[in-house]
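The complex appears here without one of its protein chains, the remainder shown in place.
Chains here go by letter, A and B, matching the order in which they are written, and residues are numbered from 1 within each.
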């Protein structure tokens, strides 16, 4: 199993369009996202996001938040913990909370999930994005599940 | 990639049942719907909805709204724009808003998505459904992603 971790933030004229713009910024705006919850196979490898075929179906874990209140601080975070026999992913998104806390909460939740499964953590990765809303803003952080069928080979 | 565009509206004794009845009216009541967001491959072809195998897994974009307040006008709309290298789909649903506006909003959002991607629009299709609630009403508008495995061949 191969995954990529991405994030993005953007403004837009509507909630849908600001969300779409944030997905574009994250590099996953041209595919069909299917939301899944949130486990990783053993021996999961982390890669840079390759170029995805427009219009293909892509499984992902997605943390996202939108607001149209000027000045709001919006944060989205994914925490990934990889162990010997599996891995766990946590999504966390918050409004007007310290970005440090959003990150810390995500980390604590994924550590708890791994300890519940008796898994030792080999790798812990946290991706976070924050944004101060101007008009209509959205943040996204995502773990994208990669496979041969969705990637453009060059 | 082949798609079909459908819509339906219905009443029912509960929210779940009115939703199910609206799906039946739209022709997609007997399959498992997996919601995806909302891009089309290049050379996407529009077809009439074929007969689907009961119980198969079907990817779709779904706009839906339910209300149990007698007299509410509920509207659901999908707007599809197809360009040279990809296509975009927008879902929009509103309560007690002019059906013309719901349609117009969906069109504006999908035009914006295409312009963000530098795509010229060759085809623009908008499907819309409106319903005045009596008891418990639901509207659905959907873009259904078709493939060999989900269709009954005759």
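Following the convention adopted for this analysis, contacts are C-beta pairs under 8 Å (C-beta built on N, C-alpha and C of every residue); 3 or more make two chains touch, one makes a residue touch a chain.
All figures in this text were calculated on a predicted structure; none of them were measured in a lab.
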- line: Of B:34, B:49, B:95 or B:151, the residue that touches the missing chain is B:34
Query: Of the listed residues A:81, A:113, A:126 or A:144, which contacts the missing chain in the full complex?
result: A:113
- request: Name, in rising order, the residues on chain B that touch the hidden chain in the full complex.
  value: 12-14, 16-17, 20-21, 24, 29-34, 53-57
Message: Across the whole complex, list the residues on chain A that are touched by the chain not included here.
response: 1, 34-42, 44, 59, 85-87, 90, 92, 105, 109, 112-113, 116-117, 145
